[in-house]
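Note that this complex is displayed minus one protein chain, with the remaining chains in position.
Going in written order, the chains are labelled A, B and C, and every chain counts its residues from 1.
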Amino acid sequence: MTAAAAPSELPDTSSEVPTRPNRKALMIKTVLCVVGAVVLIQMPLLMDRSTTQRLTQVLAIAVAVLGLNLLTGFNGQISVGHSAFMGIGAYATAIMMARHESPFILTMMVAMVVAFAVGVVVGLPALRIRGVYLALVTLALAAMFPQLVVRFSGLTGGSTGITLEDTQQVTTPQPVNDLFKSLTGSRLLDNQYRYYLALVVAVVCFVLVRNLVKSRVGRALIAIRDNETPAEVLGVNVGAYKVATFGVSAMLAAIGGSLFVMNADQAVPSEFGIQVSIELLTAVVVGGVATFVGPAVGALALVYVSDLFPKEHPEYAPVLFGLTLIVLMIISPGGIVGLAKQGWARLVRSRSA
Amino acid sequence: MKSRRGLTRLLAVGLVGALAAVGCANKQDTGGSSGGGGTGGTAAGGGSAFAVGTDKCNDPAKATAALSGNEIKFGSSFPQSGVLAAFADIYKGWDASFKAQNASGGLNGKQLVAITKDDGYQPEKTKTNVQEMIDKDNVFALMGVVGTPNNLAIRGSLNKDCVPDLFAATGSQLMGNPGKYPWVIGSLPSYATEGAVFASYLKQNKPNAKVGILRQNDDFGEGYLDAFKQGIEGTGITIVGTETYEATVTDVASQVTKLNGTGADTLLLAVTTLTCPNAIKSVAEKQGWNPLVYVSATCASKTLMGLAGDSGKGVITGIYLKQPADPQWANDPAMQKYKSTLAAAGITDQKEVDNTIIAFGYTIGDLLIQTLQKSPNLSRQAVMQTAYNLKGLTPGLVLPGITVNTSGSSDPYPIEQLQIGSWNGDFFVPQGEMISYEGKTSTLVDQTKGQN
Amino acid sequence: MLWVENLTGGYGPVQVVQGLSFEVAAGEVVVILGANGSGKTTTLRTISGMIHGRGTVTFDGTSLLGKRPDQIVRMGIAHVPQGRGTITDLTVEENLRLGAYVRADREVEEDIEQWCAVFPRLGERRDQPAGSMSGGEQQMLAIARALMSKPKLLLLDEPSLGLAPLVTREVFEKLESINRETGAAVLVVEQNAGLALGISSRGYVLETGQIVAQGSSEELSTDEAVRQAYLGY
Partner (left out) sequence: MMVTALLAEEVSALTNFLQYTFLGLQKGAVYATIALALVIIFRVSGILNFAQGEMATFSTFITWAIWGDGRVPIWAALALSLVVSFALGASIERLVIRPVSKKAAGNPLPIVIATIGLYLAFSALAPAIWGTDAKRFPTLFGEGSLSLAGASISYQTLGTLAVLAVVVGLLFVLFQKTKIGLAMRGVASNAESASLVGVSVGSVLMLGWALSSAMGCMAGALTANVGLNGALMIAPLIYAFAAATLGGFDSPAGAVVGGLIVGLVAEYSADYLAEVPFTTITFIGEQLRIFPAFLLILVVLLVRPQGLFGKPQVTRV
């Protein structure tokens, strides 16, 4: 399943390159996809568990960023409140798993439904409130979420949060373990299982979003982003689309939150504050706005950015991160994917020449 | 910044180490005498030792294997960047004690090594850091990991890895649950102990106190409240008002205004960081109101009390460490050793030497070394078991009369004795006797709280 | 005075103007005729530094290319953009005052009085937000504001756009008298050839970014192609 799905996620690095498709480019793409899929699948088997855990974290964040990218990148609505939707997903999962021993997938579905509903409600003002004002309404949501968690500490565990006990955590189901053992001869460790679970969820989300954006609906979203009035004239129900996009986007963020808790075994309010909203937005742009690979690249950058800076003076790491962001925006407002596209275009041109 | 909400809580954790103490008198006290905390020391003595089992471990053999090679590696994760980086100073303290030990031949011929990683106070990051240190760096144990949620984040997987998480830098009462999480032990006097100690003090000195409480709206503030309520049960002491504030805010003027309206003659300020001086100043601004003010021990640093200026004079708190800046201890052997240890580690700046966070780090460093020395062998299981069966240690800069005793689930907290001190503008002057809750803290704590 | 040779310019990779050459002498009124999309606006915007161009553009012997709009204004070129560009949040008087932004002399107040006299409507509405006025009034204001900088050359981008015929006529009459009285040269781009040729001495015809005809205004008025394309008879 992952092997089949992964390739369709990758080729888009090049989808907007203004060169005619040629055989060589197609071949490079196919090779890249196959390599990518193999790498994604082999990763946890080759790496130690802290790396596996970080990669699972990347997948969780990538899904949330994917959601924000759908809203901001494709539909033009800036949200600084997605940490709250991620938090809703996280807490739905944490509460259900810790208090009711619910299976993870069920908690994720509940998270999706709740977040979609909240997303629609939050999206409603978008019918009337635009631009910067809407962004700031979502900021309010982000500011309030951790406070609400603390306010209802009976349910949420307050500021200490909820930590899953060993017995409540997501572990490799026996049949899966048996199957894996018969195939490879070794046990599938819990963190490896979690990685694959996150990978499957992420790939499904990416594929669905990609199909959505490539469809008639997606064209409507983009039309609304580029200019609402003509879109309306063309018969697009702008309001319904905007609100629904908000809901779907919130839902994806909540899935990210669920995966986050599955990986961290813990939900703490401080990990779903404004700062996280800002990080998600950063990941959208750093990866590449309105691209399909962008969210994954952005999430990867977010999780691994601290490794890029010298360890001797960790107190200066955020300074360097900030400056890096600025320099990236000066070099390539299209983010890392934008940068890669430029390189790719050059490569294809030189190869096919 | 991600952890703004946790910031003050973290500061709380770290600054407990900033307890300033001056012993002008009362050196005759020992752990046994107390105003109401019961007799200390007995719980720790005798009986069967607490055992740390290895049957839940992924690799039990690894947990019981004696350490080979010529070094003992300790890993630690704490915030090293941003606003919270002040707590990196804890590490400076225990690392200095490591260096001194290494200079004198190490421990059983092995050199002590510290490996640290920055987690920015994000529990998720702490977890990854810790796994990395266990898997890649092959650390023997964890030491001085900072933060309540951060230690909660790792304790579950440590049950399977069976790697000790020693003397976690948090005063959360949640750290004392060895029945379920035997691989984690805290280090600071818990907030609950402090709340109970203040109740004891009032019973003796102000039996009809009308108490107003200002507390941070989280488990830190709650720890004080619950224990204090228990402590005043059946006494003439009444709580006339309780106000809360959010950890993200330092200005509590309106809460203080409300407490002023309740007619309280005593205030329990379960606050931390910048809220300490601000609350103290707000109280002083109210004309005609001069309540007895107790601040959290996390406020007891020269930096924070200094910010309160003259308003801070007469404010009391619970203390347990000798303050390096205090001339009282100039000739004290423990203090001299502290100063020479820091100097040997290259820490000579007076501000750093006087920094009570470093003094706290030094004290838990010494506590760790003594624990290792007491351990029958250097296996993870043996060391962890030793940590939960400590008897009569007086590590680092603890005040005379304080001894570290632990005894598994019945007494999981290393330090449970405090003395009330009154701020004179430079340091806290001890008042009365050492108040001991030795072996009693676990009775103040509802371990099911916050544990789902 | 203004010398344009082989000018190429446009937005991004699209070159709207492709190798234009023309000139405007001091005190002269010159018209550039062209249909929508022929490159008229791009030409003016390139001259006033709003977009980058290549080729040669000199004003009194100094090259304009690469200079910022505000620097070009200081050299004596005022540009009344298409759609008038009045600053709608400011009052009429503030618009005029801002028009004198580049001047350092003390006669700004007198000039404001003068232009309010020339355009009596502006005088009546001095303290009203410019956005509250009619299209014709805003066009007058835009011209007056441009003149407040005491330009040697006035660039006008389709002053007739969106105005009623009577109002348009009034605008052109004012332009003619301004040219006469201040001696400022005027370069106007227009679709309304009749009025524009009426006040100009020379003209150019622009199609898809290139000059396809030029001559005196009389010659152009009688040119068959021009008549069919721009005069409608």
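One rule holds for everything that comes next: a contact is a pair of C-beta atoms (placed from the backbone, for glycine too) under 8 Å apart; a residue touches a chain by one contact, two chains touch by 3 or more.
Please read all numbers here as calculations on a predicted model, not as lab measurements.
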| item | value |
| --- | --- |
| Chains in view that touch the one left out, judged over the entire complex | A, B, C |
| Omitted-chain contact residue, chosen from B:D95, B:E243, B:D366 or B:E416 | B:E243 |
| Contact residue for the chain not shown (choose from A:L26, A:L136, A:L179 or A:L308) | A:L136 |
| Residue, one of C:R74, C:R169 or C:R227, that touches the chain absent here | C:R74 |
| Residue of A:G36, A:P125 or A:G218 in touch with the missing chain, whole complex considered | A:P125 |
| On chain C, residues whose C-beta touches the chain left out of the figure | 48, 50, 68-70, 73-74, 78-81, 85-90, 94, 97-99, 101-102, 145-146, 148-149 |
| Chain B residues touching the omitted chain (full complex) | 1, 4, 7, 81-86, 217, 243-246, 248-251, 253-255, 257-258, 261, 273-274, 277-278, 285-287, 303-304, 306-307, 309 |
| Chain A, residues in touch with the chain not shown (by the definition above) | 72, 78, 125, 128-137, 139-140, 143-144, 147-148, 150-151, 228, 274, 278, 281-282, 284-286, 289, 313, 315-319, 321-326, 329-331, 333 |
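By definition in this document, only the chains that are shown with their structure count from here on.
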| item | value |
| --- | --- |
| Inter-centroid spacing, chain C versus chain B (mean Cα positions, whole Å) | 77 |
| Chain B-touching residues of chain A, taken from the complex the two chains share | 48-50, 53-54, 57, 98-99, 146-147, 150, 157-166, 168-169, 260, 263-266, 268-271, 273, 275-276, 279, 306, 314-318 |
| Of chain B, residues touching chain A in the complex | 1-6, 9, 80-82, 85, 118, 121-124, 127-129, 131-132, 135-136, 148-149, 152-153, 155-157, 159-160, 172, 174, 217-220, 222, 246-247, 450-452 |
